[in-house]
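Can you read through this structure? Questions will come right after.
Only a single protein chain was left out; the remaining protein chains are all shown in position.
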Amino acid sequence: MRPKRYAMTMDTKKCVGCSACVIACKNENQVPLNHYRDWIEQELSGDYPHLFMEIRSQRCNHCSDPPCVGICPTGASWKTKDGIVLVDKKKCIGCKACIAACPYDARYVHPQGYVDKCTFCIHRLKSGLTPACVEICPTASLVFGDINDPNSEISKVLNAREYFVNHVETGCKPNLYFLK
Amino acid sequence: MAKFTRRDFIKISGGAALGVAGAGMLSHWAWPQSGVIPDPGTTPDRIVPSYCGLCFWNCGILVHVKDDRIIKLTGNPHHPLSNGKLCPRGTGGTGLVYDPDRLKKPMIRKEERSRQVFREVEWDEALDYTAEKMLAIKKKYGPEAFALLTHGSGGAWLRQLITSYGTANIGVPSYALCKGPVETGFFLTYGANPPEVENTDMRNARCITLIGTHLGENMHNTQVQDFSQAIGNGAALIVVDPRYSVAASKARYWLPIKPGTDTALLLAWMNVIIEEQLYDADYVGKYTTGFDELKKHVADKNPEWAYTRTSIKPELIRETARLMAAFEPSSFIHCGRRTTWYGDDTQRLRAIAMLNALLGAWGRKGGYYLPAQMDLPGYPYLKKSDYKPKPPVDQPKNTAYPFAEAILATGLRDASIPGSAAYDIHGWMVYGTNPLSSFTQPQKTYAALQHLDFIVSVANLPIEIAGWSDVVLPECTYLERYDDLNSPPFRVPFAALRQPAIAPMYDSKPAWWIAKQLSTRLGLEEYFPWQDAEDYLRVRVKNAALDWDSLKKNGVIVGETQPIYIEDGIVPTFDTPSKKIELYSAQLKAAGFDPMPEFKPVEEPPEGMFRLLSGRAPVHSFGMTTNNRLLGDCYAENEVWLNDKVCEELGIKDKQQVVLVNTEGARSHPVKVKKTRRIRPDCVFLVHGFGSRQRKMEFAFNKGASDTVQMNKDTTDPLIGSKALNVNFVKIEQEV
Partner (left out) sequence: MNGIEFMSNRANPGIDPFSIWGWQIPVYLFLGGLVAGLMIVASVQEYKFSEKWEPRLSRIVPLLAMVLLSLGMFSLYLDLDIKGLKLNVIRLYMTFQPTSPISWGAWILVITYPALALWFLAGISPAGMNGLAAKFRFLRFLVPLCDWANGIKGKILVANTAIGIALGIYTGVFLSSMASRPVWHSGILGPLFLISGISTGAASLALFKVNHDLAKSFIKWDIFALVTELVFLGLFLLDNLSGEAFHKAAAMLFLAGPYTGAFFGIVVLLGILAPLSLEWADLTEKGKAPVMAAVLVLIGSLALRCVIVCAGQACHCLFSGQMFIN
């Protein structure tokens, strides 16, 4: 069997930028106040009145070639066989190299003294739950799943829709797909 | 594909960088593939279903509790309002329960009212004192001199208390300051109003037109779910808004209308749809009356006429009219909710209702469904008061608002200023509303507060009105109490339960307990035959032939699906005088009003001033969440939206602090500018609910600016007495 490759799609057409995904993540993962594992971006272009706005819910891209893992000197940053990039907080020495190496600024220093980031809610996956942000999203803009499984919902979404990823130029092969 | 040409260039110099650089190119095998799987430890040990209380939509929630601490809130998948999903506010309810600024003990005022000095007391003392004061008012002026201002589910218990005490003066802010125009505008037209959960069938719509109604910022959960589903289905969207709202960013057409001119646009749309015979002729013929009058009425109101008023180009008006008609009847104009804009609002809502009728949308799939509701008898109170209270005093002495369908909360406020109304109000009980933040004409609210003999607030945070009260009773939050069943009209009938997930924290108590306690002290115990809320609820559930245990376990009981569309065979009825949809309203004519909406120009902003508009941020409910630190993480203070070109003319930079000053000289708190292309140059926009001046709200205190402070103008809808919010003008002062 092929290994899993977990990924997420984010529908920029349907998302209203409400931040429910941010709040849900904070509760689920005990993210401290003023710290964020996921966040909302709004990007406005064009001239009044011909404006265009894209809304994105952002988080770690669980890159296939994660520079944050490559650069970590202690092995604290690691990648599961299923493609989820994690931090083993006991091994982390807080050097922040991974933070600097991440093109998405997806990591932060936890006040308790280690680097933290989105885990794709890996603790929920084993009980068959979807990530907290996916579960809460009132517009169903987030889909999570295994893109190596052609029958998964996410594979179907990616087949059906046009999408893009962020920062291709860094070559880290991100796994957060934005639906156009 | 990424270009790596530059990288090649680098290799000339950098390639020499030993194995160190080369190491970066090593691939997967070198990555550590083992480690500890993180677990934040938020798996609950029990899950309690209930319904949300962070706004009035009442979505079904699951309360996840671990070691008697609420750790997270998710949507109840069985509840038809949430479908397992929540809006950010509902998700962030934990930030309310564990708000360190919560009221912890009853308090009685020590010094004069404006000084806001209190002493903490035990419940007995607070309740005795409250009852004593209420009895004194009853004795001195009669029970009518006491008013209840209330908003939200817990108010039901106090309503029972205050009604049995003997007054009809019970007001909710959601009529005069919110939905009055839409309720009555639609009622005058269809003989029915859009219910609390608006009956728009967005999920099946193929074309949606929004007049204001900033869905996506206005975060009513089910509605946003349906809205995004429609977008996902490719529904066409037309958004009319002077601001490029989130909804506008999803729209095929954004019409940045000149504020206050929507009626002109609506009339021109009707003109096009009638002239070009695009209306649903069958529907109009079958269900409406007054079509010919309407046709005549709009004959001269063509898009060119509207252009000079609305600034929307005639061809755009035509295109959008044709677009919405192309999809009828699965095309509708959203009725809106907070429709208290300019004072002529009920007529504007009539225009919206009428245009919907032309599209044949009311009662149709993809238009407005005809809601179903669970048959849920009220509690069988046996004792009914023989006391006939005086009629409510919410309308001023010499004016009447003949079409008002509810008691005007602002009117009760005004009647508390001596001499303004048929009789004076001398005491207030305030529950779940904060008049200092949500009532326009703050000058009148302050005047009332100065004259009242007695004010008791039931609140869970030290909000402004609590500071002005004589007694403050700390209520526990919605997650720590029972409340009455929720069973609104909806696309499926259902009944939902609110139940405590944890015991009340501190010395806070639920409203039902407070009501019951006060009833004994006021000698009204016969009106409260139940032991406690659970007892009350069990009786109601039993009388409705529902199963209490399953309700407790699932939080909701969903009834049988019923037909909700004319297509399903429902024969619609219209509770109007003519029993038809009244395009022409004879009753309005008879009462001396326009039988069909006329466009009336609104006052223009004076030179150098901007119209102040207000609205919502998705993570906040009015002023009731601005102290919620968790939600504050996503939006901690509001900013004043100002057109970028205007900023450049005025030399104002993005994020610069400014003060807003209105025509009456009222000054706002310092607030940051959001310099943006997303708003017209003639208006500014503030998210409502910020700028708290209540020190004890430590997080919200002094964050952002209050829009209410600027809303001094008293513009009233002549039909229903609702207050206009969009009629105030501000200038921007740069020295702070």
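For the reader, a short list of remarks on this structure follows.
As written, the chains take the letters A and B, and residue 1 is the first residue of each chain.
Keep this in mind: a contact is a pair of C-beta atoms (placed from the backbone, for glycine too) under 8 Å apart; a residue touches a chain by one contact, two chains touch by 3 or more.
A quick note: this is a predicted structure, and the numbers were derived from the prediction, not measured.
Although one chain is omitted from the display, it touches the following shown chains in the full assembly: A, B. Touch with the chain that is not drawn comes from one residue among A:Tyr6, A:Tyr36 or A:Phe120, which is A:Tyr36. As for the chain not pictured, it touches chain B at residues 3, 6-7, 9-21, 23-24, 26, 30-32, 633-635, 644, 676-678. Remark: the residues of chain A touching the chain excluded from display are 19, 22, 34-36, 39-47, 58, 67, 69-76, 90-97, 99-105, 107-109, 112-115, 164-167, 169-172.
Here is the rule we use: only the chains that are shown with their structure count from here on.
Chain A meets chain B in the complex at residues 11, 13-20, 22-24, 26-30, 33-34, 36, 40, 44, 46-49, 51-53, 55, 65-66, 69-70, 72, 75-81, 86-91, 119, 122-123, 127, 132, 135-141, 168-169, 171.
Interface residues of chain B, counted against chain A in their complex, comprise 1-3, 24, 26-28, 30-43, 71-75, 84-88, 91-92, 94, 215-217, 219, 221, 224-225, 227-229, 231-232, 244, 246-250, 254, 256, 618-619, 629-631, 633-635, 643, 676-678.
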